[in-house]
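Dropping the structure in here first, questions after.
Removed: one protein chain of the complex. Kept in place: all other protein chains.
And then chain A:
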Amino acid sequence: MTDVTLKIDGADVTVPEGTLVIRAAEQAGIEIPRFCDHPLLEPVGACRQCLVDIPDAGNGRGFPKPQASCTIPVAEGMVVETQNRTAVKAQQGIMEFLLVNHPLDCPVCDKGGECPLQNQAMSHGQGETRFDGVKRTFPKPINLSPNVLLDRERCIVCQRCTRFAAEIPGDPGIALIQRGAQQQIGIAEDKPFSSYFSGNVIQICPVGALTSDDYRFRARPFDLVSTPSVAEHDACGAAIRVDHRRGKVMRRLAGNDPEVNEEWISDKDRFGFRYAVRDRLTSPMIREDGELRPASWLEAVAVAAQGLAAAGSVGVLPGGRLTLEDAKAYATFARETLRTPHVDFRSRPLSAEETGFLRSRVAGTSVTYADLDAADHVVLVGLEPEDEAGTLFLRLRKANRAGLRITALSAYASEGSRKLGAEVVLTAPGAEKDALSQVSGVTEASVILVGERLATSPGGYTAAAELADRSGAKLAWVPRRAGDRGAVEADLLPGEGGLDAEAMVRQGGLDALLVAGVDPDDTADPAAFLAALDEAGFVVSLEQRVTAVTERADVVLPVAAASEKAGTFVTWEGRRRPFQKVFEKPATYSDAEVLAHITAEIALLETETAGVADETVESSPTTTFSAATTEDSAGLHLATWHLMLDNGTLQRGDKALAATARAAVVRLPAALHAELGDVVTITGDRGSWTLPALPAEMAEGTVWVPTNSFGRGVWADLASPGSTVTVEGAVQ
């Protein structure tokens, strides 16, 4: 691309051809006031605040009238004046018009103190208004969604929110309605604005028109202490800003990281933080006479150390939400302190094939968001980005809008796939291996993104690796949890002769278990997991709150939530995302700190005794799922993934957020739906659910159910991974 040199306020500026004047001015450090303009949205030229004088358009002739700098591209030799009489008069005139109908309620407005209208009225407006008439008013506020509220009289209809919704996530549930001064943002009747990314419209609103139910009237911006951080809800590593006041997180905002999440985050990243203050364990506990009782740290650590040291064999199940530092601490603790090979971070269906894949194809590799932009073709398999990796979804959608071809191997053609412009290859669960071998158009410039769900599809990971080897395409693994990739880097996987998480549970025989941040209901066999906890002679639980694990533990040690400690998450890309502690919470320790105390205690014990007995447990590390091997004629393949907003533990306590969750329904092939109706009973080997159903474009003989939106979730209440289910019309 060729460069263009123009003069802005007398200074020469050289920018790439096609740059808008307002962007070029930024390069020169000249700030032109603006409202509708947003660098990540298409220009619209609606607010007219960024008017500038262009006495020479580059052809020797000037524009007779001021021009909107947000819609005019630069030209060689162009002369732009942003602060001469003409420009200032135009800017002040527009600012005066904007304030005609804007209420003077800054003292009670949530945006007051961080408001672009307030700030720019001060910097580019006149001190006094000449308007002394009647302002337009509206009843206030109205709900655009359960979470997003609109005070219409504050709105300057810049269309940032509507453009965001249509362009960025592709959820155009809000639109302009009415006209003239009555023009406002509206929703269709009984159709709330539904988007996993709705909170971004609040952040980009240049006035106080959009607020969240969550934060409205709760704090003043100048009372908040801001800390840059990283979102802990998925493996995307979105930059966030955490605002707290007196030890309490008040809100979270999107950080600006062009390499990762640009300026957008999901609603889960924005609004899902109450979990850190609800039902927290406040002190260590130890079991005495069958009951848990509070204990001091010294006592609890000592009991834990003694129990673990005395156990012949210990299984370590640290979960997938750890920081890299904590993951490394677990790895060291297992391998060096406990000297056990039985370590596995995976707290969901897994396979031995996956273990090998993670070690050989994931650990130490790097594929970046930028690689997606540069790719000629991205293949998704076992991955639903909109639900499982919000930032990745937005980046893929942006790349698709710029021309990227996306192919999704999925059980059903979801809305998310449609928004990605993906070509969906309908693939029944378990059939990914064959489907991968038939994907065409994969080249050296392509990227294959595999999700963790591929673990339940025998041969899936191997086929993905083979496709990558055959084509030269890049290969990346996109897990669901923020700590998963860091755990792979720390090698929290079964060692030589070690049992994986499945085997630890099913095979049993371990004397003790160390469990951290694992919800048994997420695992492949929740009942077996709970039974294993009951059977194990000694259970240590590092947790934030009371869970099914702590209820069965002999020692419970409370640990810090993400906002209470510093650390590093490793994104699916392999990118290190360090973050600071948001605030100091006394007597709160990270997993690594707690493990260090136990290690020290064990070291003391070892000097006293002969050391830990190395007892080997007979291993059968070949856990695999034989998908649909026992297929009967009535059986349907069970496809499932987690919706972004569901019954997940880290979403507890955010009512407004939960109210925006999508209706969780069963998806059936259209023909089957026509036969069975809108309510079906679905029966698997673990139970039966009667649920609403909708038709979908789906792989033959497949039914889809959200993993964790009903009861205790699919694995606990419905069926085992890779199994088949039967569906019948429910009697209504």
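Just so it is clear, contacts are C-beta pairs under 8 Å (C-beta built on N, C-alpha and C of every residue); 3 or more make two chains touch, one makes a residue touch a chain; residues count from 1.
Everything that follows uses one rule, which is that contacts and distances are computed from a predicted model.
From the set "ABC transporter-like protein", "NADH-quinone oxidoreductase subunit F", "General L-amino acid transport system ATP-binding protein" or "Thiazole synthase", the protein name that UniProt assigns to the chain left out of the figure is "NADH-quinone oxidoreductase subunit F".
The residue from A:94, A:161 or A:210 that touches the chain not shown here is A:94.
Checked against the full complex, the one of A:54, A:121 or A:156 touching the unshown chain is A:156. Shown as candidates are A:51, A:276, A:375 or A:406; the residue that touches the absent chain is A:51. Those residues of chain A that touch the chain absent from the view are 43-49, 51, 64-66, 71, 89-90, 93-94, 96-98, 100-101, 130-131, 133-134, 136, 156-157, 175-176, 178-183.
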